[in-house]
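Shown here: the complex without one of its protein chains, the others still in place.
Entry: chain A
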Amino acid sequence: MANFILRKAEPQDVPDILRLIKELAKYEDMEDQVKLTEKDLLEDGFGNHPFYHCVVADVPAEHQKVEGYSVIGFAMYYFTYDPWIGKLLYLEDFYVMTEYRGFGIGSEILKTLSDTAVKNRCSSMHFIVAESNKASIDFYKRRGASDLSLQEGWRLFRIDKENLLKLSAEE
């Protein structure tokens, strides 16, 4: 199956984007953690100051394996900044539906994103992977990615809303 196109996501893709976000979350065993709604995605991605950008993989009607879905993969990304090297592209989510794997769609998405990074003069593309996700880690390492947590000792920290509120209220 060679027929698919990659294109910039449009507002009407939002229901499919949310569906794929939830499928990816399920694959990572975190389905109940998705709090985003279609309304959030629409406002945050297609307003005046988008918080994210999205590319989607679309298959024509005659190649649809799963009833009713033409959007079968996506990647969500945004631009970040490293005060040492400048602009970076951060890959937040990257997913292709199981039925459509092995056809080079994932590779093509990654190629498009890398191209976007290079065209926007980003020095690097960053993302996180769970260490238990061996298949994905191999996929990325085969393409030249390095593991900063292992190699340089970087640990990702997070502060959630409740503690963020406490911190912001301190004098």
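In this section, a contact is a pair of C-beta atoms (placed from the backbone, for glycine too) under 8 Å apart; a residue touches a chain by one contact, two chains touch by 3 or more; residues count from 1.
Convention: contacts and distances are computed from a predicted model.
Within the choices "Phospholipid-transporting ATPase", "Diamine acetyltransferase 2", "ATP synthase subunit b" or "Septin", the name that UniProt assigns to the complex's undisplayed chain is "Diamine acetyltransferase 2". With the whole complex as reference, residues 21, 24-25, 30, 33-36, 40, 44, 51-52, 76, 78-87, 90, 92-93, 107-108, 110-111, 114-115, 117-118, 123-132, 137, 140, 142-150, 152-170 of chain A touch the missing chain.
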